[in-house]
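Encoded as structure tokens, the structure appears first; notes follow it.
Apart from one protein chain that is not included, each protein chain of the complex appears where it belongs.
Labels A and B are assigned to the chains in the order they are written; within every chain, residues are numbered from 1.
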Amino acid sequence: MCLAIPSKIVKIENNMGIIDVDGVQRQASLLLLEDPKVGEYVIVHAGFAIKKIDEEAAMETLKVLREALAFAEKSEPAG
Amino acid sequence: MTIKHADEYRDPEISRKIVEQINNLSKKKIRLMEVCGTHTMSIFRNGIRKLIPDTISLLSGPGCPVCVTAQNEIDAFIEISGKPDTIITTFGDLMRVPGTGSSLQKERAKGKDIRIIYSTFDAIEIARKNPDKRVIFLGVGFETTAPTVAASILSARDMKIDNYFVYSAHKTVPRALFALMKTEGIKIDGFILPGHVSVIIGTGAYLPFFNRFKMPCVVAGFEPSDILQAILMLAEQIENKSPELKNAYTRAVSFKGNEKAIRIMNDVFEQADVAWRGIGVIPGSGLKIRDEFSNFDAGKKFEIISKDSKEPKGCACGEILTGLKTPVECPLYKKICTPVEPVGPCMVSSEGTCAAYYKYHNGD
Partner (left out) sequence: MKTDRILLDHGSGGKISHSLTLDIMLPVFDNPMLSKLNDGAILNIGGKKFAFSTDTYVVDPIFFPGGNIGELAIYGTVNDIAMCGGTPLYLSAGLVIEEGFPISDLKKIIKSMGAAAAKAGVKVVTGDTKVVPKGAADKIFINTSGIGPIPDDIDVGCEKAVPGDIIILSGTIADHGITVLTQREGMTFTSSVKSDTAPLNHMVEKIFSSSKNIHVLRDPTRGGVGTSLNEIAEKSNCGIKIYENKIPVKNEVKGICELLGFDPLYIANEGKLLAFVSPEDAGKVLSAVRKDEFGNEACIIGEVVPGHPGKVFLETGIGGTRMVDMLTGEQLPRIC
């Protein structure tokens, strides 16, 4: 089972990181990441960060979703 | 306050719009399979089945690693828990899975030392604190979990911990898809591919499968609009008869995946032929510990007398896992088989299809 909540790295010591979700902090191993940095968002699975979130791709996805929304609204007849 | 990279994808307006698009676009009767157990749960928890048109059926595939674990492996776990001077460590899901005669939970009630952990590092910590005990981790999971277990073995080696062992029952997803397509009677029009397995292996890992079967395939995230978006993309491909391998979870999944994690996984594990519940032996679909690391291999360290494992009588888990049946078509469902007294694993694991139906499905 995967928990998909992305967490932010707030501290790094050796290969361990402190990660934060909305004020809740815990440790996660950063062993599986290439070059982790404080401030980056990561996906955590079973105590390990397994991937950094690609911020650009996230923005792109959201843009597409929101554009679809705006477009649908415009093309809908009023009322 | 919102949870970044999560709440944005839970916006009811956006979901509503995607549903509208699906409604406009999807005409054919189609059957989509979500391969990952977390997708199954998310689909139910968010009530997605009720939102999409009746013409789209969502089938749950072999995506819960607990459910696909073969009966003899479950029995082996229970047997290992009876070895002297051992501490069994496991993720929570396995506790209730019924073996042929018992379950880990029942063994714990009898006094066996079985501990639920949250990360393989907890198991190493337990091993370090209990040098006179043998600490065994029951390794169940797909490519998402396997690298974390591999990393724990590497760490144990580096830390010179010699009382930590792993029983590896890990499995890999892409090969299972091949096997699934060859299952008799299978009827699937498109696949919602797993999120976090794909985080590790990358979309590229599905190319051989895609090229062979030319099935519409979309990798999806777990939030409602992620899943709806994937359904929309699949419906579009099917209507246009233009199958593609697409990625709707680009913020987490790349073409190559997490190369470092793949490397660590391959350093420790090698491919093996293993049996899946409901599907049978799939060549190369398992991960066993390489000889180099045999000191950490519980399967080699402990003699396991494989007794006659019997799959629960009357349980349709095999057909459920391949999408041939839905839980309501199993005669035992809700009558004899409930989460309190589960007959098969699909009713136990929190992401098992029968458990999801039991919890969220209201009979219609």
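The rule is short, and it goes like this: a contact is a pair of C-beta atoms (placed from the backbone, for glycine too) under 8 Å apart; a residue touches a chain by one contact, two chains touch by 3 or more.
In this text the structure is predicted, and so the values were computed from the model without any measurement.
K.L.:
According to the contact rule at the top, which chains on display are touched by the left-out chain?
P.N.:
A, B
K.L.:
Which residue among B:103, B:152, B:322 or B:353 touches the omitted chain?
P.N.:
B:103
K.L.:
Of B:15, B:71 or B:353, which one is in contact with the hidden chain?
P.N.:
Here the residue in touch with the unshown chain is B:15.
K.L.:
Just the residue numbers, please: which parts of subunit A touch the chain that's not shown?
P.N.:
1-3, 5, 7, 21-27, 44-46
K.L.:
Since one chain has been left out of the picture, which residues of subunit B touch it in the full complex?
P.N.:
Contact residues on subunit B toward the absent chain are 1, 3, 6, 10-12, 15-16, 37, 44-51, 64-65, 91-93, 95-96, 98, 103, 105-106, 109-110, 115-118, 122, 140-142, 144-145, 224-225, 338-343, 349-351, 358-362.
We take it that only the chains that are shown with their structure count from here on.
K.L.:
Which of the residues in subunit B end up touching subunit A in this complex?
P.N.:
Residues of subunit B touching subunit A: 1, 3-6, 8-9, 13-14, 17-18, 20-21, 36-38, 64, 91, 93, 118-122, 141, 144-145, 147-148, 151, 155, 195-196, 199-200, 221-223, 225, 229, 248, 250-254, 258-261, 264, 349-351.
K.L.:
With touch defined as at the start, can you tell me which subunit A residues reach subunit B in the complex?
P.N.:
Spelled out, the residues of subunit A in touch with subunit B are 1-2, 4-6, 8, 21-22, 29, 31-34, 41, 43, 45-48, 50-51, 53-55, 57-58, 60-62, 65-66, 68-69, 72.
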